[in-house]
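All protein chains but one are shown at their positions in the complex.
Per-chain residue numbering starts at 1, and chain names A, B and C are given in the order in which the chains are listed.
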């Protein structure tokens, strides 16, 4: 076959060709190959920090504007500036700040996207999941796994704000989103309050309970226990060079991630600590529980304080610094690493 | 807290509020919740059919316009009309038609997206993967799993066209794409030609070979064997009510899907067969190997003939009809079901 | 072929035949088939109870007869009366009572049989396993998994007695026993005392520790926690109809049994409780931690008191009765169920 030379004629021929392909819902690969197959990931998501002192007033403003009857949707979503048009912090992960006022109820429903709540302020509101109720306090990490009935209520006399973490962008991307309202405002609660903590928080599991789900049966990983464990370990362990003393919240029935699509970690950076930089193809959302410092992400420095939220996109080198010489810093985080691991795609490097 | 009434004042207040949120890279959830959490999946991808008799001339035209030195990228991509801007047939899956002319070589490289090739026409060109070469003929299904070195060459005297199937949209979406050129045009080939067929095509596995990858070690699932097996089984089995006599190409070391992100099936629809409708949250790309008929997808009827390609998006009810009363029809397909299954998201229904 | 009739001649022919077979290390199946293939298991092991008030004096007598330099072997083994010649309580399980006197050290070694210790009396002696030391108290359950270096020492001023549980009969039967002395009396102890309790006793796991073994990394399941958990659950759960409120000690990295060959359980029988009878093809060794009552095993009634040991052979129907109307009873047990489960042989019935 004779090949057309690189010439005006050829350019015209190609243009005509591309128009024809378009008619057949087709397109040339050769013009886009290098964008599709990059040597390393080139995420559109950017490193970004959301400041609690800026967002907190906005969250409370929603409490004035959005009524009690819509409490279950009164959430200020955090949007990655690089992902225009997406309700997402990273391609796979969603984060939002939800406010629930005294006396309010967020109606019962379930959905295939999985959710976690990390309590930021307020004391004594509850979440109920599949028949069990837990009372929530700051630092608690509460799970509402995929397709579990859940509702929230605030029977205390102060507002509560928590960080919502969901795999919603991923599940939407996969066209696998299902949603259902519970027929009543609240589900029945046949199980003892906080019963899963007594059944699943230790290395002793009840054999008479049959729990078939893929997610952790432990509803609430309380801050009281989490902080105590971290503090004890920090007295004897250096931990990871990249993350300090870091613990994974696990599913006690498998030792694996709390849910198939997201893993959750808590880490303590000792006073003055500066971790080494590393990178991985998973993306992460961080929440500062206590302390102040900064995280260097590529050439960006994210200076954080307690209750801020920030994100690290795929393959961005990052290192954490605790700016205080006196107090430890605590970072909570959730990531999509289980997704990439299950698919053989997770890669780590320095 | 006093709640603002639904009034012009409230509308203005909300608008002002939303503008403020935007400044903080934030947004209200309540205005979009129902788009995010739909009762069932609402895929943007649409059912679509690409006709071989329309595309074949376009593929050969690429052979005239794109030179031998770019043979590895001479691919006509199939684009789902509903997924504007994406190089994708479904959110997760890519399909393209690649032409390789006599004497050409597609240079050796590797990438984290996984690929499969289903041979449409031509005889005797080869694919080499991690040191093993296979000779390809129509109907063969050839794997180039994630991060394996691969190259192609056509040492025959006729052009070859195959269907490329990749998880490229998924891997790009996850920001997990890595790519590397091999230092030479071709990789060395220390292994016997088609050796994996002798080692892995039966229920007898060599214990002296250590294969650690997650993907199938079988390079080529030849049409000769595949068609013979299907034909034999069709004589004695009715198969699935939804798919007729359907076989999964499996990884002989696990009995599971050939690659962690895509599974591959081949099905035979007996003469006159009409399957029952069903639906699933995974998405599928089909290629007609032999026969003629149609697939009803929701309210759309896709009439297909041999070598056409079509797709079924998530949760679309679909049923297959073999229009011939005399000849069986053979459909090859690949899907993202392993992704959804690994993440606990796969759902099926009627 | 002409068949010989059932006659004196035939009997003689058979006898001659059997003698001939013997010469060739062979034998007829037909004379023993019904002994080999029984409708249900016919264990040689019998239900049996070892009384603490009888054995305790014998254990202390060993302390007088066996010197400090042999402390690591100063164990009174419990032998099932039905298994003459075997050092075993059931075909697979070994149990013994070990005494360690103040000031003594049981030298460091390792072996492929796995062991557990359940502390009966004494306070403050230690076990060290692979570099970690734990201080032991009554009710603690301490693991020394297969091929881990372990030694014991009594730095307190009172004797300690514990129940040893091993899979020794199984491992010997399988001809898979390996044993090695540590070059020194004690191994070095680089790890923090009881560190695994802080790392592995909750649903928070350190990601910076790489533990590759098949057994639980948790060295000591302390009675303090175990009893508290059981007591809490008994206030809200009925538990299993066959076992009351029963918990499995699990490997926190897998949610599975603490070791591949033995699982361990603790159960609370509320005052006056009488469980339903059931049976299983696994065999079990029980130790009474607190309380008094009886276990009906087939037609035998085993009346037990605190610190007694008893066993239930395969397929024996058994039910437990707490004879006290005021106090709960606590039973510790270990079994070979993981072996049968792994091999597809475990069967349960009523």
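To be clear about the criterion, a contact is a pair of C-beta atoms (placed from the backbone, for glycine too) under 8 Å apart; a residue touches a chain by one contact, two chains touch by 3 or more.
Worth saying up front: this structure is predicted, and the values here are computed from it rather than measured.
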Which displayed chains the hidden chain touches across the whole complex: B, C
Candidate in contact with the missing chain, chosen from B:46, B:135, B:201 or B:277: B:201
Of B:28, B:252 or B:313, the one touching the omitted chain in the full complex: B:252
Absent-chain contact - pick from C:135, C:214 or C:277: C:214
Residue ranges of subunit C at the interface with the undisplayed chain: 1-4, 10, 13-14, 17, 20-21, 24-30, 32-33, 36-43, 45, 48, 50-51, 54-55, 58, 61-68, 70, 73-81, 87, 91-92, 96, 101, 111-113, 146, 168, 170-180, 214-215, 260-261, 281, 283, 313-315, 336, 339-340, 342-347
Contact footprint on subunit B, counting only the chain that is left out: 192, 195, 198-208, 216, 218, 221, 225-226, 229, 232-233, 236-237, 239-240, 243, 245-255, 265-266
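We adopt the following convention: only the chains that are shown with their structure count from here on.
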Identity of the chain that, by mean CA position, is farthest from subunit C: B
Chain ID, smallest distance between chain and overall C-alpha centroids: A
Same-residue or different-residue interface between subunit A and subunit C, half as cut-off: same
Length of the line joining the C-alpha centres of subunit B and subunit C, rounded to whole Å: 52
Subunit A-subunit C separation of Cα centroids, rounded to whole Å: 44
Numbers and ranges of subunit A residues touching at least 2 other chains: none
